[in-house]
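A single protein chain has been omitted from the complex, and every remaining protein chain is retained in its original position.
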Amino acid sequence: MILPFFIIIPLLTAFIITLIAGERDNWAVILSIIAVISLVALSVFCFVTLNGRTIVYEMSNWKAPIGIILAVDALSAFMLMIVAVIALTSLMFSVHYIRHLAPSWKYYALFMLLVTGMNGVIATGDLFNMFVFVEITLFAAYSLVAYGCKAEEFEASFKYAIMGSISSTLVLVGIGITYAATSTLTLAKIAEVLQQKDPMVTLWIGGIFLAGFGLKAAIMPFHAWLPDAHSSAPAPISAMLSGVLIKALGVYVLIRLFFNVFGGITIFNEVFVILGTISILVGGFLAMGQWDFKRLLAYSSISQIGYIILGLGLGTWLGVLGAVFHLVNHAIFKSLLFYNAGSLETAFGTRDLRKMGNVAKALPITSFTSMIASLSISGVPPFNGFFSKLIIIIAAIQAGRPVYAFLAAVGSLITLAYYMKVQRFGFHSRNIVPVEKDVISFGMNSAMIILAVLCLATSVLIIPGIREVTLDPIVAVIMNKTGYISQIFGR
Amino acid sequence: MNQQAGMTLIVKTVTRISVWLILLYGIYIILHGHLSPGGGFAGGVIIALAFLNVMLAFGRDFIKNWLNIEMLHDIDSSSATMFLAVGILGMAFGGSFLANFIPHGTLFNLVSSGTIQVLNIVIGLKVGMGLFIVVWALALFHLDRKELK
Partner (left out) sequence: MTVYLLCFTLLLVGIYGIITKRDLVRIIISSGIMGYAVNLLIVLFGYKNGSIYAIFIKDTPVSPQMMVDPLPQALVLTSIVIELGTTAMLVALAVRLFEKYQTFDITKIRRLSG
């Protein structure tokens, strides 16, 4: 009964904001924060009360293979939780940042649409409905990337929109072929029908979907739009895009389609492993050459998504566990790093690492949290990034692929190298740069502190005892090839 | 209002008559969405085209006096809210989001489709106002080539 509220609450908030907001953005801020807090509460409640079941909600009383259903299992509930938490911190960061940039209620309305779209993609159990929500998310994302009205932002947004329209076309072709082959659009029913079909059909559909959603996940050959879009957007939006959007629209959908619907075909796992490894290395090398902080972070996102895809492609229990764990970790520390970049940009008016200096004295909280985030992302114990990367590397060795394990370890070293560069040149350089006092508000600082605490706290998830109730049900959902079908149809 | 703005007298006179017919046709398409081809989206586009017709014929300054753009904005947002409200009412009375809670009526009558007709009207308003506002906003830009600063 609570499932449609994941979509209704943010959507209703978006439209009410457009109705009642005047010149100032006070009401918009209050309404959107209330909405996102209730989403956090709902998603935590949903995840806690799930117990390995799947909740199915039939829209307008039409039964499963005919009507549109919403279905939430452990994986979806977990993703909903990540989206809600990152959205909350992003809003806390936005309030001051957007007043600095260009205050308007439009930002909050678009932000709620972004959340609506992502929640919809995660909660739905219908292929075409998923496509529609993907488009809603992307519209909001295009407008938010161009929110600052600078020339580069329009350019990045145009590039993003063209890439998005190509990938949507590919996805639509895939949906058409799927419908022609299976005569249904409910994911569980598609899975059931495809089992009796020629495996070649699955390969064709899978190839098209891999290209379509791979573009949205920015896996290596399809990555060209990401650095522009993610570095040009306002900082809280970069955090949303890099932290959760590419995961909800890219990785989550890939998991859902390739593991639950197509049943984990070996050849696609092989492709995942190769593309993931290429993404890790190339993304890392490209990030090393950047001096623009946000661009560096964007390339780093490509590299870290590579780890997730690599872990998924291994196809073993441990590999998938590592992938899911790295997914939540990356959402946390990459958002934190983008907030750091945003607060540096507010203070210094530049994103160039060479023009920064004496950060530790001027902005102590930014400096300290960025240190935690850099250590987490480069895989230094006891932070969360260390455990997830370790699990993925061990899983690669256990799966009998020492070469990939070695390359992943090399990628981790590259990550360490370019975050050392960020710390050395950006935060601890000897430049003395004048900074205005009190440009960083309480909301921005608390958003950064919350995520820095989460960086440490989520490493607890891997401890046996806690892992059994948090990560293991998710991995069970991904690894169980026929469980998704039987759970949805209640057999 | 400037007499020179917009197109010639012939176009203006024809538009003055035809805009109401086009609007009426759009409303017809919306109301018969459950019986014949068409529906909320198609009818809404026709309504938007009626307004665009006026804008093309009389120029964009005329539109500013003739229509209250702020009010169109409000209709646009409130129709989206009403769509959700109908969905939530369906939750309250029909047991599920967007479920039908109005009696069906007899087949082929004008009022015979439960909530679908209400939703069609709401979507028609939303699309009509939304599409018109999009084009109007785009028409505000002056695309004259200047020297770059």
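Going in written order, the chains are labelled A and B, and every chain counts its residues from 1.
One rule holds in what follows: contacts are C-beta pairs under 8 Å (C-beta built on N, C-alpha and C of every residue); 3 or more make two chains touch, one makes a residue touch a chain.
This one's a predicted model, so the numbers in the text were calculated from it and none came from an experiment.
K.L.:
Tell me the shown chains the invisible chain touches, ordered by label.
P.N.:
Displayed chains contacted by the hidden chain, ordered by label: A, B.
K.L.:
Among A:8, A:37, A:172 or A:360, choose the residue that contacts the chain missing from this document, as touch is defined above.
P.N.:
Within the whole complex, the residue contacting the unshown chain is A:172.
K.L.:
Can you tell me which of A:13, A:202, A:232 or A:441 touches the chain that was removed from the display?
P.N.:
A:232
K.L.:
Based on the whole complex, identify which of A:29, A:161 or A:451 touches the chain you can't see.
P.N.:
A:161
K.L.:
Using the document's contact rule, name the residues of subunit B that touch the chain not shown here.
P.N.:
36-37, 41, 107-108, 131, 134, 137-138, 141, 143, 145-148
K.L.:
For subunit A, which residues lie in contact with the unshown chain of the complex?
P.N.:
Listed in rising order, the touching residues are 128, 132, 135, 139, 142-143, 146, 149, 151-152, 154-159, 161-162, 164-166, 168-169, 172-173, 175-177, 179-180, 185, 227-228, 232.
Here is the rule we go by: only the chains that are shown with their structure count from here on.
K.L.:
Which residues of subunit B touch subunit A in the complex?
P.N.:
73-74, 76-78, 80-81, 84, 87-88, 90-91, 94-100
K.L.:
In the complex formed with subunit B, which residues of subunit A make contact?
P.N.:
So the residues of subunit A touching subunit B come out as 4, 8, 11-12, 15-16, 18-19, 57-61.
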